[in-house]
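So that we are looking at the same thing, I have put the structure below in structure tokens.
Missing here is one protein chain; the remaining ones are kept as they sit in the complex.
Chains here go by letter, A, B, C, D and E, matching the order in which they are written, and residues are numbered from 1 within each.
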Amino acid sequence: MMRVVTFGEIMLRLSPPANTRFSQAQSYDAHYGGSESNVAAALAQFGVDARFVTRLPDNDISDGAVAGLRALGVDTSEIARGGERVGVYYLERGAGQRPSRVIYDRKNSAIATASRDNFDWKRIIGGADWFHFSGITPALGENVAEIALDAVTCAKRCGATVSCDLNYRTALWSIGDARRVMARFAPHIDIMIANETQLRDVFGDDAHFPIAATTVRGGSSADENDFAGELRIGGTVYRSRGYRLSIVDRIGGGDAFAAGLIYAQLNGYAPQDAVEFAAAAGALKHTIDGDVLLANVSEVEAVVDGGDGRVDR
Amino acid sequence: MMRVVTFGEIMLRLSPPANTRFSQAQSYDAHYGGSESNVAAALAQFGVDARFVTRLPDNDISDGAVAGLRALGVDTSEIARGGERVGVYYLERGAGQRPSRVIYDRKNSAIATASRDNFDWKRIIGGADWFHFSGITPALGENVAEIALDAVTCAKRCGATVSCDLNYRTALWSIGDARRVMARFAPHIDIMIANETQLRDVFGDDAHFPIAATTVRGGSSADENDFAGELRIGGTVYRSRGYRLSIVDRIGGGDAFAAGLIYAQLNGYAPQDAVEFAAAAGALKHTIDGDVLLANVSEVEAVVDGGDGRVDR
Amino acid sequence: MMRVVTFGEIMLRLSPPANTRFSQAQSYDAHYGGSESNVAAALAQFGVDARFVTRLPDNDISDGAVAGLRALGVDTSEIARGGERVGVYYLERGAGQRPSRVIYDRKNSAIATASRDNFDWKRIIGGADWFHFSGITPALGENVAEIALDAVTCAKRCGATVSCDLNYRTALWSIGDARRVMARFAPHIDIMIANETQLRDVFGDDAHFPIAATTVRGGSSADENDFAGELRIGGTVYRSRGYRLSIVDRIGGGDAFAAGLIYAQLNGYAPQDAVEFAAAAGALKHTIDGDVLLANVSEVEAVVDGGDGRVDR
Amino acid sequence: MMRVVTFGEIMLRLSPPANTRFSQAQSYDAHYGGSESNVAAALAQFGVDARFVTRLPDNDISDGAVAGLRALGVDTSEIARGGERVGVYYLERGAGQRPSRVIYDRKNSAIATASRDNFDWKRIIGGADWFHFSGITPALGENVAEIALDAVTCAKRCGATVSCDLNYRTALWSIGDARRVMARFAPHIDIMIANETQLRDVFGDDAHFPIAATTVRGGSSADENDFAGELRIGGTVYRSRGYRLSIVDRIGGGDAFAAGLIYAQLNGYAPQDAVEFAAAAGALKHTIDGDVLLANVSEVEAVVDGGDGRVDR
Amino acid sequence: MMRVVTFGEIMLRLSPPANTRFSQAQSYDAHYGGSESNVAAALAQFGVDARFVTRLPDNDISDGAVAGLRALGVDTSEIARGGERVGVYYLERGAGQRPSRVIYDRKNSAIATASRDNFDWKRIIGGADWFHFSGITPALGENVAEIALDAVTCAKRCGATVSCDLNYRTALWSIGDARRVMARFAPHIDIMIANETQLRDVFGDDAHFPIAATTVRGGSSADENDFAGELRIGGTVYRSRGYRLSIVDRIGGGDAFAAGLIYAQLNGYAPQDAVEFAAAAGALKHTIDGDVLLANVSEVEAVVDGGDGRVDR
Partner (left out) sequence: MMRVVTFGEIMLRLSPPANTRFSQAQSYDAHYGGSESNVAAALAQFGVDARFVTRLPDNDISDGAVAGLRALGVDTSEIARGGERVGVYYLERGAGQRPSRVIYDRKNSAIATASRDNFDWKRIIGGADWFHFSGITPALGENVAEIALDAVTCAKRCGATVSCDLNYRTALWSIGDARRVMARFAPHIDIMIANETQLRDVFGDDAHFPIAATTVRGGSSADENDFAGELRIGGTVYRSRGYRLSIVDRIGGGDAFAAGLIYAQLNGYAPQDAVEFAAAAGALKHTIDGDVLLANVSEVEAVVDGGDGRVDR
């Protein structure tokens, strides 16, 4: 079995039921999610030996996150315990002309206050085939950037492929900080997931990664989107078939795409097959409540093959 | 009042809430359904004296099925009691690119283990105008096929019209068994509901039924479908207007179509009117949670007349 | 801050969960709503000092209505207490070909049995910039029509602008009664919200109001509608951009449009800007559960600006 | 099978979930109940042929009441249709020191506005063994009192036993009215259910009924009560064993007691056995959500026999 | 109307449904609460003009807290806006031998990061009759202690009575810090709510407050408690009747007691009457879901008078 390690933050997501607004909430649906844990969870369901690494405090809210990952088959044995809180994000699901909204309350989380000696990367990554992280992780603070750089360096030294989902978020850091920090990661990254605008903004015009990929999204409503994937290898661009999405949950589509791409690469898919698998994984995620793609490989393949929506009896 | 008898299995349907997946279920929505009980329930709401016949064990789960039918006005007085379990099916509602999925757990149900002397068809069917069953019923086992044949023979002898919804399911029996068993029913069937491919597969190229009907379905998503009805009498094909369905619940659309057709035939509708009524009943079912069309005749007619979706105050 | 007073009935709305039918209800979602209270609630969220006036009995069901308005920032200090019951309406949410249905149980409510001396309009309206009511209010009974006429006369005397949402409902009164009663209000109304057919039916061919406005709605399903707004000033017609609505809740769209229009007028918007704001408010309402537009001015403006449905992080 | 007819009002009961207060309600649990329909529903589950008679408007809210009764096996074929509304009562479930609270909104219901010619008592009651009503029914208005008197007179003429649950409610009528009206019923009543204080208040010191019965209740909390039954035949008082109730739902305990008593009398139980059965039925009702005792005879008998609360596998 | 000002933190409380554990939570019930906001909310329902003062960030989670207070009639006009987050606490409701558990995530909340110039106490408190705070507020940080001291000093200068609910929490500060800081408040406090052990621990053996009060609690289960109130004026101790509580929600009982005491003092109750009212308010709170006593004065008085738990129709 292939082994993948991902590193980042996992948060408690709290969302008012169905399409209700924050101001109507007498309860919140609870999910756990984060870019890198979502990738690990999807990969575990694809049958990959996926380990997610983070730092969580020693309390029941953390235990819920760990149990949830464990239920999905993710290896949680290297999650460091310490710090004071689990990051939280509040999600209001949009509808029609009303966009979904996210309020972050993630500062001072256990991972954001971690230090380099919380992680023994040689033990954690040793023997892995792949290391994945997102640009959100270094954005959590200089300390977390250093930890991530330790991980990436170690991964490269171990011969693992390194992928990064750029995910540049203006709410987390300035473009200046992003440029300065991400430049240190760039030389180690084999596969960069980002659209061309973001790539240019963060890495400048001359940046080139061996493999680049991105989701392409269009549409004017919170319920429906056009969606496809794009993979650039050398000068060639491979584009997946397009999907008209009917959206159950908008969060985690990019992470599912990343997981699909990693899976396809690990299994030696041809480029067009790889981007089709990744895009199908991303499309399928939008039909599933929560941050995580809950689907196995054959379900993704059925989407690639263009299911007709009939009942599967 | 016209009297209709239907015979088959009614199961407990368990589905995770809204669009969630099996793996997320902390509870299951409970409905009861089965092809022939769905037809009886729809007919009862159309004002027909509809009796549903099956066999159920003597426990509270069965009682729930019976009470639900009784609430809808179905005559349950000839449901045999005995056997050990109520059949169950698990339904995961799809969305967008993700199809709905059904897991059957119906083996060894009370009806599947019934014997011919559980049913006194002369008393049950005597005086009825119509008898309806689906191809699922004989597929439950040789014993059930014999019982169904008893019923069909008795119905014909009593002068009742006999209709059958072919509903060929590969999960239940082989095509060879289906051909062998259904051939015994064919001579007694006045109205066969099935598409042409299924008809040919099961009855061969030369099979002809006085009246044949089918739903016609297109579309590539679990949320939206194109839908219409088709009625073939002699050499003439009558096709209903087409509907663009926005699907609340995909199960039971064919049963509602069958009920609509039976109602129209019982009331002497002209062929085009009959297929319009049946198709509208089928379309309307897709907007209703559960297996059963919960609507009266005037609501179906409003769909035929092409409602504009305005609030009905 | 601008001050607006609205007067009418607020009812308890009871609707079966999600898309279920009345016959499936083991519980009802509870909201409070009424044309004029919906307008006041939307205006309060736009930052307007909005007072809603009605009569409610002295019980916990009334208290819930008042608390809900207070939570939204509506001034409830002039709600008269007395009478015996809160009006109720039952709402079944439609889907696809199945229309939403409303059953009213509002007779003998506290406001329907009110008398003129329950309201001291000089105190209530004094200093207000605007008075708004709907045609539903005089339809509640001759006594309520007299009370509304008192209010309108007082408003005009105080120099307030008077707007009316005609909302002619055949279930409430005959066209003859509507003509007779509304004719007494006509001279006082500065802005009339109604489509041209309704205007002609109720006020005859020669009726002219300084400003007239209406929503324009098309579409053939309970889930999706085309929607726009229209504003007529003098001979000129200003029409908003059109929206393709994906409908969460069909009730209160017109009230949100009215509130948007009032807000725009109070703030001196140019006619095209006014109708765009009003139409966006109306469109946005359809994405929100309950009768009331829960949104602030910047959210409405984002719709005017044509949001792309992306997650707002 | 023994045949019982009951006559009275059935209302929609709306209660905030679990132990929440009216002011917290975002939804209401929906049940249907009324003293006489509760008795009929309990008897139907005891295997008695129980018919409930009332008047209901022709709408979906009524249909829900009828379907619910039909599900429980009650004969609803003689429910008159007409009038405008279904009566409603709001119930806030208490806890500990906080009592349960009821707000009635039942005025002008279909039954309260019924007339004598809505009911053909000879057809309705003919052949019945028993007629039951409560003192609430004549309290609904002089017209309803006349209708009830028609029913009682007809029942006596048909040789049916007549029972009445006095249920004097100060909210419904004055003691003067109650005395005047109930005096007309007294000569026809074979079994009167009321405590001695109520009996004396309404019928005076000399009133004597062949059989009288009452529940005896003690306790100082909304969760727990002491409960027993008492039956007086001639000069002898039979008292049931006492129960310490842990209360799930406080409503309908008296109705279940009445149903138990009627069942016991119909089946010729000895007095002590009768009061034990009735008290057990009443006690059991308190463990069941809603107005109606959902239990069969053997479950009531298990309570009489003093169940030990072990799991029944 | 009497005017009361309270100052402290209000948090979002998240609790798994009913009695489920953190590890089972797929959703959290949401309430808002905090010692001083709970007191203000109870007083507002008693008809007192109650203002709650805090600092909250400018987001939807804060808006929910403010709307909830406004619904209850609390004056929220002096809540400062700024800072980054709303404090959160997670509550797992216990049962039987399993205690309720609280996990705080309140660090760096808007109030904890407030500065003295966020509050203009002269404007806020001017004209108030009473100022109330708890020992939790100074424990939030030195800055908050200074702000609270500003408030208390200002209140005394304005002639308001000052009450403090000591509420010493070891999780928030050390006993040394508590002693040092609370000593600065002691001279200004007219009524101290704390038990004798806590008083001695924090203020030493010689501490004496004009009036002291406390709840007295016994019992060995999460569902049931013995509960009473005690008031010490001069050398005399007044003790309320004792209650056997059946607990719906354990949080906020002390705050309801404090609110009851303040109400009684404001209205000149005799000492025994005051402690009875306060204890009844505290007892009643335990029957209500959420942090806040949702009850009016007559409901509290009914508990004082020893309600019998019968249904209040």
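Assume a contact is a pair of C-beta atoms (placed from the backbone, for glycine too) under 8 Å apart; a residue touches a chain by one contact, two chains touch by 3 or more.
Predicted, not measured: the structure shown is a model, and the values here were computed from it.
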item: Touch with the omitted chain, as defined above, among D:77, D:174, D:246 or D:272; value: D:246
item: Of E:127, E:219 or E:306, the one touching the omitted chain in the full complex; value: E:219
item: Chain D residues touching the omitted chain (full complex); value: 18, 243-248, 280, 283-284, 286-290, 294-295, 299, 302-303, 306-313
item: Chain E residues touching the omitted chain (full complex); value: 18-21, 23-24, 94-102, 104, 169, 171, 219-225, 250-251
item: Touching residues on chain B - with respect to the absent chain; value: 14, 17, 21-23, 25-30, 59-61, 63-64, 67, 84-86, 88, 90, 92, 101, 103, 105, 107-108
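Here, only the chains that are shown with their structure count from here on.
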item: Cα superposition of chain A on its sequence copy chain C - rotation in ° rounded to nearest 5; value: 120
item: Interface numbering overlap (same over half, different under half) for chain B and chain C; value: different
item: Per Cα centroids, the chain farthest from chain B; value: E
item: CA centroid of chain B to CA centroid of chain E, Å; value: 61
item: Gap in Å, rounded to a whole number, between the CA centres of chain E and chain C; value: 40
item: Separation of chain A from chain B, taking each centre as the mean of its C-alpha atoms, in whole Å; value: 44
item: Multi-partner residues of chain E (at least 2 other chains); value: 26, 67
